[in-house]
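Dropping a structure here in structure tokens format, bear with me for questions.
A single protein chain has been omitted from the complex, and every remaining protein chain is retained in its original position.
Labels run A and B following the written order; every chain starts at residue 1.
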Amino acid sequence: MERETLVSVQDLSVTYQTRIGPVSAVDHVSFEIQKGEILGLVGESGCGKSTLGKALMRLIEPPAEISSGHIIFEGEDIMAYDEEKMRDFRGRRTSMIFQDPMTSLNPMQRVDDHLIEAIQVHEPKTSREKALERSSVLIERLGIGLNRLGSYPHQLSGGMRQRVMTGLGLVLNAQLIIADEATTSLDVIVEAKLADQLREIRDEFGVTLLMITHNIALVAEMADRVAVMYAGHVVEMGDIYTVFEKPMHPYTQGLLGSVPSVELNDRDELFKMPGEPPNLTHPPTGCRFHPRCQYAMPICSQLEPDLTKQPSGTLVHCWLYQDHPDKQKNTLKA
Amino acid sequence: METKREVVSDSVPEWQLELDKVGWLRRLLLARKWYGGDWWFVLISAILLLFIITVGVFPQWFAPFDPREEVGPSLLAPGEEAPGLNVLVLQDSEAQAFADIATKTSTIGYLMGSPATQTIRDTVSTLNEQAEEQGLGNIYQPRSTRFETLEEGLAALNAGEIDGFVGSEEELGDTQIGAGGYKELEILSGSKATSFVLGTNQIGQDILSRIIWGTRIALIVGLVSAVISFVIGVPLGLISGFIGGTFDRILTLFMDSLYTFPGLILAIAIASVLGAGIGNIIVAISVLYIPTYFRIVRGQTLSVKNELYVEAARSLGTKPSEILFRYIFPNVLPSVVIIFSVNVADAILTEAGLSFIGLGLPPDTPDWGIDLARGQDYLRRAWWLITFPGVMVTLVTLSFSMLGESLSEILNPRLAEL
Partner (left out) sequence: MSSSFRKFLITRILLTIPMVLILVSLIFFVMRVLPGDPIRSQLGPRVSEEQADVLRERLGLNDPILVQYGNYLKDIVTFDFGNALTQGERPIKDELGERLPATLELTIPAMLFTSIFGVSLGAFAAKNRKKPIDYIIRLFSIFIYSIPIFFLGLIFQIVFGVQLDWLPLSGRMDSMLLTTFQSTTNFYVLDAIISHNWPALWSAVLHLIMPTLTLGLALTGVFIRLTRANMIEMLRSDFIAAGKARGISEKRLVYHHALRNTFIPILTLIGLQTAILIAGAVLTETTFSWPGIGRYLVERIALRDYTAVQSTIAVFAFFVAIISLVMDLLNAVIDPRIRY
């Protein structure tokens, strides 16, 4: 099904200024997020997925900066926003759920104060009582007892805290919610519960969800579409069923092959990807995956491929699926 | 064509690896870019300290005078010319120089409380020395008469009761020289120099020389007491943290109590019982800083002790003493260096404080704290008495604490970025 575009990211780059020169953690990335979908963003740690998530809210702080690109949110380029407009954007139109619910809440502030503050910061005219009333409804919907409103974060369990974080993300009716490893620190059962809840919320509130995670099983469970990142590039993106059934990029193939399965009759050896993630201070030339790729061709180390649309609808960033006058087809390895 | 890149382990920051490839000079220069302001703080304080330590080790190279000697008039402002003293004789006198009226048969007059007393005495003894060299013996020994007022003095001169009258420009006021029937002989200078860069104190000692020699005292007290605290505090902290148990608990309680107690007050107690003397001051101050080393070293020992690599070494049967010195001590060292630097600064401040309230060093020592305490009595008349010793304490303390502070900013991994 075709949906309206909510966010269109065009040519986005994030560069860290380090002691030995610039490092591009996100390198000329373009993609779209559609209204009401759940988009999974997966990749190894350090591939730039969290940085990309932060960049969508312009939360990149020195020594890093957004060095190029546009983020078009509902037709407006938020890169052109000034700090005041940006502040209004954050929380009200896009909100973020962080990885560690333990440390993401102010330990000195009660749950209700967190919620009321979030509302009053954006709607200074709303009274405390009104704000409390509004958040109570939401809090109950998220399955937190109203008696918990007066609690301090340290008095809540991890799952409970993460639900408070979710509540904070929803209380201003943001259209896009970025969940950055939101479920990672929770145990499996609580994680499943929260994941279910996030999907319900999407259905109920019609929000769009960007799930940043390295948990591929969770993405398979929840997402409508998936984007795979490697070394600052989006290497494959498409419908969840298409990508998981027929992964095209060698990296996606390896990634899916390395997911353990719980089925006992399927105890094949897991796929081990050779090599290590590249050092981004001196990224490999051409396709950044080529040193680890079992299908690498001469061109792979010379030129960077484009993100091209395949007949299945999937976007792939790989010379295997793209033509070039210099490409030597006969060098394909077995 | 390179296809595979050397993969660098994530645990060591890349810039440190690059650092290992260059010489120490390049390393220092490269460090400037990464640490910015703190690098400059370290550099500036290191240069200052180098200078201060040179001055402290060789004060005789820098000090123009003996710090204990009275070399000029008292309370001479910085750069001010030491006032000369005019010698008046009658116009028709045969005397051509001061020597002519300084013989055993002559009498010299001056005003009560005039600096002339000292100057006449100094000049006469210089004259005698010269005469001695020529084998003439002590031939100069004038009698002297003191007058209440200038008029009385001049009247006595006119009457021939005295052979000459000695007084400063100020004391003589508007006395007519030629027209009044007097003539002036040479100007007597009572001072070893025409002026003093930083002035003189209430007893005519050169302030510059005093603060230069004071550097030596401050450095001795600061460094020696810091070394003593270090030598006692670090091993105690290592052992206490390493052994643990009741010994550790009791020692920690004791050290914590000592740490919270005002250092100056404790030093006051110790110094007041032990009495004055540089050794006693050093003992009093070194006791104060033992807990500082103890606390930091013990804390770090506890955390390093439980690191996996130490556990691994232990499981391989490494001796405890070896674990302590090969594994734990090197980890503790950087923070100890920082404390040492701050400790020296604190010790110098404490020493100055003790001297200021009259405890500590013998009263004739050229010491900044003592000079400050004495200068307070002349607050209204002579700002330079306290300003220069005070600036020196501040400068030396500043260099040491700036070094410690910026080193900690650079070395502290919790504060370091990326």
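Here is the rule we go by: a contact is a pair of C-beta atoms (placed from the backbone, for glycine too) under 8 Å apart; a residue touches a chain by one contact, two chains touch by 3 or more.
These numbers were taken from a predicted model, which means no experiment stands behind them.
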Sole touch to the unshown chain from B:A63, B:I108 or B:L258: residue B:L258
By the document's definition of touch, the residue of A:F98, A:Y230, A:F289 or A:W319 touching the omitted chain is A:F98
Among listed residues A:N106, A:S127, A:N173 or A:Q294, the absent chain is touched only by A:N106
Listed in rising order, the subunit B residues that touch the chain left out are 36-37, 41, 253-254, 256-266, 268-270, 272-275, 345, 349, 352-353, 356-359, 369, 372, 375-376, 379-380, 383, 386-387, 390, 393-395, 397-398, 401-402, 405, 414-415
Interface residues of subunit A toward the undisplayed chain are 57, 59, 87-92, 95-96, 98-100, 103-110, 117-118, 121-122, 152, 154-155, 165, 168
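Basically, only the chains that are shown with their structure count from here on.
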Subunit A to subunit B, mean C-alpha position gap in Å, rounds to 62
